[in-house]
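Here you go, one structure.
Excluded from the complex is one protein chain; the other protein chains are retained at their positions.
Each chain gets a letter, A and B, in the order it is written, and its residues are counted from 1.
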Amino acid sequence: MNGQFSTRVITLMPVAIAINIVLGVTVQQVLKLPIYLDSIGTILVGVLAGPLAGALTGILSNLIWQYAPGIGGGTIGPFAVTAGVIGLLAGLWGQLGVYRSRPASGTSLWLPTVIAVAIILFLASRIYGNPAYNDPAYFVSWYSTAIVLVAVVVSVAVVAWVVVKRDAAGAWVALAGAVTGIVAAIVSAPISAYVFGGVTGGGTDVIVAALRQGGSDVLNASLGQGFFSDPIDKVITSFVVFIIIASVSPRLLARFPNGERLTATAA
Amino acid sequence: MIDAHRPGVVPGFVLRPPTGSYHALNPSTKLVLAFAEAAVAFGVRGWTGPLVVIAIVIATATAARVGRSLVPFALAVIPLVASILLVNTFLFPGATDVIARIGPLAPTWTGLEAALQATLRVAAFALSVAVFALTTPTDDLLADLERRGLGRRGVFVIGAAIGMIPRMVERASEITDSQRARGLDTEGSRWRRIRGVVPLAAPMIIGALSEVEERTMALEARAFSAPGRRTILRPLPDSAWQRIVRWVAGLGAIILVAASVAGLLPVP
Partner (left out) sequence: MRDARYAYAGTSRQVLAGVDLDVEAGRVVAVVGPNEAGKSTLCLVAAGLAPIAIGGRLEGSVLLAGDETAGLAAYQAAQRCGILFQNPATQLSGTTSTVWEEIAFGPRNLGLDIGAIVERVEGAMATLDIAGLADRDPQRLSGGQAQLVALASVLALRPSLLVLDEPTSQLDPAGTRLVGDALGRFAADNGTAVLLVEHKTGLVARIADEVAVLVGGRIVEHGPTAEILRDPALAEHGVDPPPAVRIERAVAAAGRSGDLAGLDLAALEVDPIAGAPRPTGAPLPTGARA
C-alpha cells in the first residue's frame, strides 16, 4: 500500500488528529488564549504526507471534534473548510521543500531572511494600508498599529532564530506560516461572520468586540480578528512542526511519502 | 466472566445490538439527518430554519428518550450564546434603532434580532449534534460506513483518533503532574499558564509521534494492508423506508438552502 496513504500515514493521522483536538481544547477552552494551536497535527501530516493527507487530517479533526460522543460540542465543525485549506497548503510547502533544514552562513543566510521579512512586512502593510481598513469609520487606529507590531515582532523573532540556528529554512518556514495564516483568516471570516454572527466563544471574541467597537461591520471585524490571530498562530505552529521534523532522524523521515524533500541534502 | 458466551458464535457483547426505536435506526440515517438539520439550521436564513430544526430535534429526542440528556449540551453553548448576544446587540455596525441608552452603550433592535437569530442557529446546530452523539455509538457508525464503502483505512483513522484522545488527556495530566512535582507553576496567572503550555505540548507530541513506527509495524503484522474487504462482524439493519428518508432529507435540505439563498423562500 504505497502512495500518499500508506499504512504509516494511516497510523500518523489519528495521532495528529488527537494532537489537534487535545491542544486545541486546552488552548482555546481551558486557557482561553487568543490563538488556536489546533493545526499542529494538520500541518505535520501535510508536510510529511502531502496535501491530500493534510487536508483530510484537518477536516476530520474538525468533524470529530464536533460530532464525537464525549468530545463533541462547540462550534468548531463548520471550520473544517479552513482546516482542509491549511492542510492543503502545508502539503504544498512540504513538497516545495520549505521544511528542509538549510544550514547556511553569510549571504545565503541573510538573503532569504531579508526576503522573507520583506514579504511579511509587505503583506502587513497591505492590511495596514488598505483604505477600507484605515477609514476611521471602519477600523480603529490601534488595529493598524497592532498589525504592524505583530509583523515586526514576527520578523524579529525570525531573524533571531535564523541567526542563532544558522538555518536559513527558518525564514521560509515563517513565510509559509504567515501566508497560511492570512489565507486561513480569509477563509474563516465568512464562516464566522455568517454562520455564527461573528463570534466563536473563545478568547478571540475580545478582539472582535474591540473591532466592532471601532465601527467595523460584521465581516470585516471577523476578518480583522483573523488577520490578528491567524498569522501568529500559523507561524508558531509552522515553527513547532519544523522543530519536530528537524529532530526526527532522517532514517525515520525517509519512510514517509514526502520524506525525501525534508532531509537536508549535502551542499 | 462471560455469561452469555457460547462457543462457536460471535458473543453477544461483541454484537451489541442497539435498543430503542430511534437508537435502532441505521447509523447512516441518523448521520444524514444530523447533517441535513445542520444545513437547514445554518442555510435557511431568518427565523424559520432554526426553529423548524429545533422542533424536529426535540421531537426525535423525545422519541429516543434522550430529552433530559440534551440539557448538558444546551448548557455548554451558553458561553458562546452570551458572547453572541452581547457583541451583536451592543456592537452591531450600522444599526440605528436604539433600544435604550445606558451610559456609553447603545444596544439596537437590529443587533438584538441578529443576535437572537444567530443564537437560534447555534442552539439548533448544537442540539442536532447532541441528539446524534447520544443515539449513535461511534462503533456502530464506523461499522456502517465501512460497509458502505469507507474502507478499513478511513474507519481506522477515525476510530483510532477518537480512542486516542482520552489517553492523550491522561498523558497530558501526567506530564502536568510531573512538572508540578519539579516545581513548574501550572496554576496562576495567564502568562504563567501560557509558559506552561510549551513544556506540556512538546513531550506530549514527541511521545505520541515516537509510537508511530511501532504502531505501523503492529498494524502490518496483523495484515492490515491486505486487499479486499474486511469481514463484517456486526451487520447493522437498514430498511427501504430509511433509504427513502435519507434521500428526502438530504435532497430536501439542499433544495431548501438553495431556495433560501436565492431568495425564493417566502418565510420569516
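Heads up, the rule we're going with is that a residue touches a chain if its C-beta (ideal position, glycine included) is under 8 Å from a C-beta of that chain, and two chains touch if they have at least 3 such contacts.
Quick caveat, the model's predicted, so the values are computed rather than measured.
Novice: Out of B:91, B:155 or B:175, which touches the unshown chain?
Specialist: If we include the chain that is not displayed, B:155 is the one touching it.
Novice: Can you list, in ascending order, the subunit B residues touching the missing chain?
Specialist: Subunit B touches the missing chain through residues 1-2, 5, 7-11, 13-14, 139, 152, 155-156, 159-160, 163-164, 167, 211, 213-231, 233.
Novice: Which positions on subunit A touch the chain that was left off?
Specialist: Spelled out for subunit A, the touching residues are 7, 14, 250-251, 254-255, 263.
In this text, only the chains that are shown with their structure count from here on.
Novice: Across the complex, what residues on subunit A touch subunit B?
Specialist: Touch residues, subunit A against subunit B: 1, 5, 7-8, 10-15, 17-19, 21-23, 26-27, 31, 33, 37, 40, 60-61, 64, 66-75, 77-78, 195-201, 205, 208-209, 212-213, 215-218, 221, 240, 244, 247-248, 252, 255.
Novice: Applying the document's contact rule, which stretches of subunit B touch subunit A when the two form their complex?
Specialist: On the subunit B side, the touching residues are 34, 38, 42, 73, 76-77, 79-80, 83-84, 86-88, 91-94, 114-115, 117-119, 121-122, 125-126, 129-130, 132-134, 136-138, 153, 156-166, 168-169, 172, 190, 193-194, 197, 200-201, 204-206, 208-209, 211-213, 215-216, 219-220, 224-225.
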